[in-house]
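The complex appears here without one of its protein chains, the remainder shown in place.
Labels run A and B following the written order; every chain starts at residue 1.
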Amino acid sequence: MRRFDLVLPNTVEDCLKILAERGAQAKLVAGGTDLLPQMKNGVLKPAVVVDLSGIARVRQVDNGNGLRIGAAVTARELEVSPALRGAYAAIAESAALVGSLQVRNLATVGGNLCNAAPSADMAPPLVALEALAVIAGPKGERRVPMADFFTGVRQTVLAPNELLVELIVPPPGPRSGGQYLRHTPRRELDIAVVGVASQLTMTDGRCTTARIALASVAPTPVRATAAERALEGQAVTPEAIERAATLAIEAARPINDQRGSIEFRKHLVRVLTRRTLTTALARASA
Amino acid sequence: MPKQLLSCTINDQPVEVLVQPYTTLLDALREDVGLTGPKEGCGTGDCGACTVHVDGRVVASCLMLAMQVRGRKVRTIEGLAAADTTLHPLQDAFVRQGVPQCGFCIPGVLMAAAALLEQTPRPSEEEIRYGIAGNLCRCTGYTKMVAAISEAAETLAAKGSAR
Partner (left out) sequence: MSTMKTTRDVKGVGVSIPRPDGPEKVTGRVQYVADIQPKGLLHAKLLRSPHAHAKIVSIDTSAAKALPGVRAVLTAKDIPHLKKKAPTRAHAVLAIDRAVFMGQPVAAVAADELAIAEEALDLIQVEYQVLPAAIDPLKAMQPGAPPVADAGTEADTSEALAHSAVAIAKSEAPAKAVNISQQARLQRGDPAKGFAESDHVLEKTYRVPMVHQGYLEPHAVLAEWDRNGLLTIWASTQGSFNTRSEVADVLGIPENQIRVIPVECGGGFGGKIRALCEPITAVLAQVTKRPVRYVMTRREELQAGMPAPQVIIKLKTGVKRDGTLMAIDAETVIDSGAFSGAVLAVSAVFLGSMYKWPSFDIRGFEVLTHKPSVAAYRAPVAPQTIFALESHMEQIARDLGLDAVEFRRRHLIKPGDPMVNGQPWQSNGAHEVLSRIAEHPHWKTRKQWVAAGQNGKRRGVGLALGGWLGGLQPTGATVRLNPDGSLAVLTGQVDIAGTNISLAQIAASAYGVDTDLVRITTGDTDTAPVTGLSAGSKTIYTVGAAVLQAAEDARRQTFEIAAAELEASVHDLELVDGKVTVRGMPDKGITLATIGKKGNLYMSKTPPVLGKANPAFSQQAPGFAAQLARLDVDPDTGEVTIHDFVIVQDVGKAINPLGVEGQMQGGAVQSLGIALTEALMFDDSGRLTNPSLLDYRKLTAADLPNLETIIVEVPSPAGPFGARGVGEPPIVPAPAAIANAVHDAVGARITELPLSPERIALAVANGDK
């Protein structure tokens, strides 16, 4: 890595002060699992790095009054958190898949979202659960729905003088279940060729809310809205699932790259949508 | 740019060392503290050769900045065994079962295995494999590693502790 200044704020306020002065040349680091590789490859050359590991507020998981997840909560903490059972299971599942244990003990949900790679594993479940991003800036805090948070490959709505502080996940309803699955060539240390999160909320045997979010098939995570509409208001039969799985392909605009071809990615969208919907239904009905 | 003072605990000893702000934890351990056990195999968190414990959890030290362990506890392979002259049951099992070949992955694997056994004292084969899945080894094919970790687990369980 090239040389840089390192700043070690202890509060969100201190952090915002630094970003106000030097935000344009600064990068925030929490786990470093996306930032450091990019700096070592020369893709990013910030003059200043701001370490978030000393700020307590962004490290809590709280399920007291609705689920709130601090931005610097690690993937491992999410993987094992008792607050992420039941309807929120897909978040824990996605966190459990990141890299390896050595990476999950460092990688944060905020970093995963702010790095905004199309393959970010923790994005689809948060999109499917309609989470809100709480962003602190010079004028106070604002909330942005997860589905609107991403604006392009490695691009989000965050301004250089802003900081993601936490995520708020509204309770999805009493009979709700979800799953996140991804396809990777290896069982560990890998990155999603395609990732799918499905969340179904049921009432009296019918689906009231269906949310399907896809990773790695577009510049940002995308919702398969046609598939969602086809499920809402219906009984979720195997035929309905199959139809939704096929419709989900419409939302996918994958590219050919060294991880997978367009053909394979579309194929996987169908397979993983089918599988996650099947499991989401079972979990919602349990 | 001026160096920064890193104060932390490494292998149960308090350490104060001046580090460049852009130094990774791995490089600080190897070059500033003189602990060359953790290795760089890739620098991007994809191989596990740099695995150390921070506050008891395995991390890829190539992805941490040294200053991020301020006030925290770090353990490297050099601090795995309880005393200078004895081997941890994991190290002993690895030697007797003929695990190390080139040896480059071994410090990282042992740190991952040690953390696994503290968390899961009687791991199944699958749990062992996932416990070291973040550590690439090119020489051994992992089979003897799994057997040695299993044997060490038995030894530790018989002793009634994980250290």
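Here, a residue touches a chain if its C-beta (ideal position, glycine included) is under 8 Å from a C-beta of that chain, and two chains touch if they have at least 3 such contacts.
Given the structure is predicted, the values throughout are model-derived calculations rather than measurements.
*Asks:* Write out, one label after another, the shown chains that touch the chain missing from the document.
*Replies:* Per the touch rule above, the missing chain touches A, B.
*Asks:* Which one touches the absent chain: A:141, A:239 or A:257?
*Replies:* A:257
*Asks:* When the complex is taken as a whole, what residues of subunit A touch the one chain not shown?
*Replies:* The missing chain touches subunit A at positions 1-3, 37, 40-42, 183, 185-191, 193, 257-261, 263-264, 267-268, 271.
*Asks:* Kindly note down the residues of subunit B that lie in touch with the hidden chain.
*Replies:* Counting only subunit B, the missing chain is touched by 20, 22, 30-31, 34-44, 46-47, 49, 76-78, 80-81, 87, 90-91, 94-107, 110, 125, 128-130, 132-147.
FYI, only the chains that are shown with their structure count from here on.
*Asks:* Could you tell me the distance, in whole angstrom, between the mean C-alpha positions of subunit A and subunit B?
*Replies:* Each chain's C-alpha centroid was found; their separation is 29 Å.
*Asks:* Can you list the subunit B residues touching subunit A in their complex?
*Replies:* Contact set of subunit B toward subunit A: 1, 4, 20-22, 24, 43-46, 48, 51, 54, 57-60, 62-65, 67-68, 70, 112, 115, 130-131, 133-136.
*Asks:* Touching residues of subunit A toward subunit B in the complex: what are they?
*Replies:* Residues 1-6, 8, 29, 31-33, 36-37, 40, 49, 51, 53-54, 76, 99-103, 105-106, 187-189.
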